[in-house]
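Let's look at chain A:
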Amino acid sequence: MKIAYYPGCLAQESAKELDMATRYVCRTLGIELVEFPNFSCCGSGFIDEANEALNIAINARNLAIAEKAGLDMLTICSTCQGMLNLAKVRMQDPKVRARVDGALKPLGIEYKGTVQVKHLLKVITEDIGLPAVKAKVRRPLHGMKVGAFYGCHLLRPADELQSESGEEPHSFEDLLAAVGATPVDYRGRVMCCGFPILFVKPSTANAIAGRQILDAKAHGADAMATPCPLCHTSLDAYQNKASKAVDSPLDMPVFHLPQVIALAFGATPQEIGLSRHLVRTDGAIAKVSASPTA
Partner candidate 1 sequence: MLRHEVVVVGAGLAGQRAALAAVEAGRDVAIVTKLHPLRSHSGAAQGGINAAIGPNDSIDAHTYDTVKGSDYLGDQDAIEFFCREAGPTVIEMEHFGTIFTRAEDGTLAQRPFGGAGFPRTVYAADRTGLALLQGLWERLGSERFTLYEEWELARIVVRDGRVQGIVALNRRTGEIQDVAAKAVVIATGGAGRIYGRTTNAHSCTGDGMAVAYRAGAFLKDMEFVQFHPTALLEGGILVTEGARGEGGILKNATGERFMSRYAPKVLELASRDVVARAITTEILEGRGFTGPYGPYVHLELMHLGKEKIESRLQEICDLCRSFAGLDPVTTPIPISPAQHYMMGGVGTNIQGETNIPGLYAAGEAACVSIHGANRLGGNSLMETLVFGKSAGAAAAAYAAKAAASSIGPADVEAVSATFRGWTSRKDGEDPSALRAELQQTMDRYVNIFRTEADLAEGLKRVRAIKERFSRVHVVDQSKVFNLNLSDAIETEHMIDLAEAIIVGGYARTESRGAHFRTDYPKRDDAKWMKHTLAQYGPTGPTLSYLPVTMTRWEPKERVY
Partner candidate 2 sequence: MSESTVAVSFDVYRFQPGKDAAPRYQRYTLDLTPHTPVLTGLLRIRDEVDPSLGLRYSCRSAICGSCAMQINSKSRLACETQVGPEMARHGRIVVEPMRNQPVMRDLVVDQTPFWREYSKIEPHLKLDPRRPMPADRPTPMTPVEVERFKETPRCIACAACYSACPAAEADPAFPGPMALAKLYRFAVDPRDTAHQERLLRIQPNGLWLCLRCHLCTEACPKDVRPSERIRDLKEMAIAAQGATELGSKHAYGFKENLKGAGQINEMKLVRATFGLTGMVGQIGQGIRVWRKKPEIMKKPRKIEGMEELDQIYAALDPPPKEGP
C-alpha cells in the first residue's frame, strides 16, 4: 500500500528513533511511505488552546496536501492523529468551514474532507492485518511483558475521533500478542502521561507519568510501549523526574510502538535507535527467550 507519511515534528528531530523504526516496519510490511516536505506541525494541541480556528486551518492545509495527492495519511504520533482528525470533525461545522475556507481558498487550497488519517497502529492491525504481521515475525518476543500506553489523543473524544474505544481499546494489546509479547493489563494504559502540563507544572506532570509507570510495573510489565512520541518523552526522557515525583525507582524501558514490532521482525537495536533512549532498554530485550522460531 502507498500512503502519505506524516511523521510529525518530534520524529524528525528529537525522536528520530521513532522514524527509523517506522521505516523499518513499513519496509518489511510493504507500506510505501510518500513524503511531503510541505507538511507542517499539527500544533500538538497547544495551538488549539490558543486559537482554535488557526489550528483547524493549519491541519486542514495538511489534509488538503494529502488529498491533492490522492493518498490517505499515516501518522505515528497519537497527538498528530488526534489533531488531524479533530480538524476533520470541526470542518464539518458549516460556520467553521466557512471561516477556514476563507483563509485557504485565496491560497488555492481546496479542502474536500475525503482523506482518511490513520495511525500506524490501525494500519498494521486493520489494513495489513495481524496474520500478515505474524508471518513477518522472525524473533517472537516471548517472555517480554509489555504494557501498552495508548496516549489520550489516539482514543478520545471517542465519538469525534471514531476511535476503537475511549477507555477500553485492545488493538495494541492484540498487536503485542501477535508479535509474541505478553500484553499487560493495567488502568494506566488509557490514562494521560502528563505531557501537556510538563512545561506548566512539572511536578504534577511528573507525578502523573510516575503513577502510570508504577501501575504498569505493579502489573508485571518489563517494558512499556507507546504510539505517541510526546508520551514517550514524558515516560522515557523525563522518567528520572517521574521517579522522583513518586519517590520510587522506576527503571521502566519505554519503546515506541514500531520499535517493538521491528524487534520482532528481527531488527537490531542500532537499526531502531534504542541507544537514544534515556532509560536503557536492554534489560527488557534480555527477557525475550533465547530460542527464536524462524
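In this section, a contact is a pair of C-beta atoms (placed from the backbone, for glycine too) under 8 Å apart; a residue touches a chain by one contact, two chains touch by 3 or more; residues count from 1.
Selection rule: all candidates are chains of the complex that A comes from, given by their letters.
Keep in mind that this is a model prediction, so the values were computed, not measured.
Asks: Looking at this complex, which of 1 or 2 sits next to chain A and touches it?
Replies: Answer for chain A among the listed options: 2.
Asks: Along chain A, where are the residues that touch candidate 2 in the complex?
Replies: Checking each residue of chain A against candidate 2 gives 9-10, 12-16, 37-41, 43-54, 57-58, 61, 99-100, 102-104, 106-107, 109, 152, 156-158, 166-168, 187, 191-192, 194, 196-197, 199-201, 204, 207-208, 211, 237-238, 240-241, 275-278.
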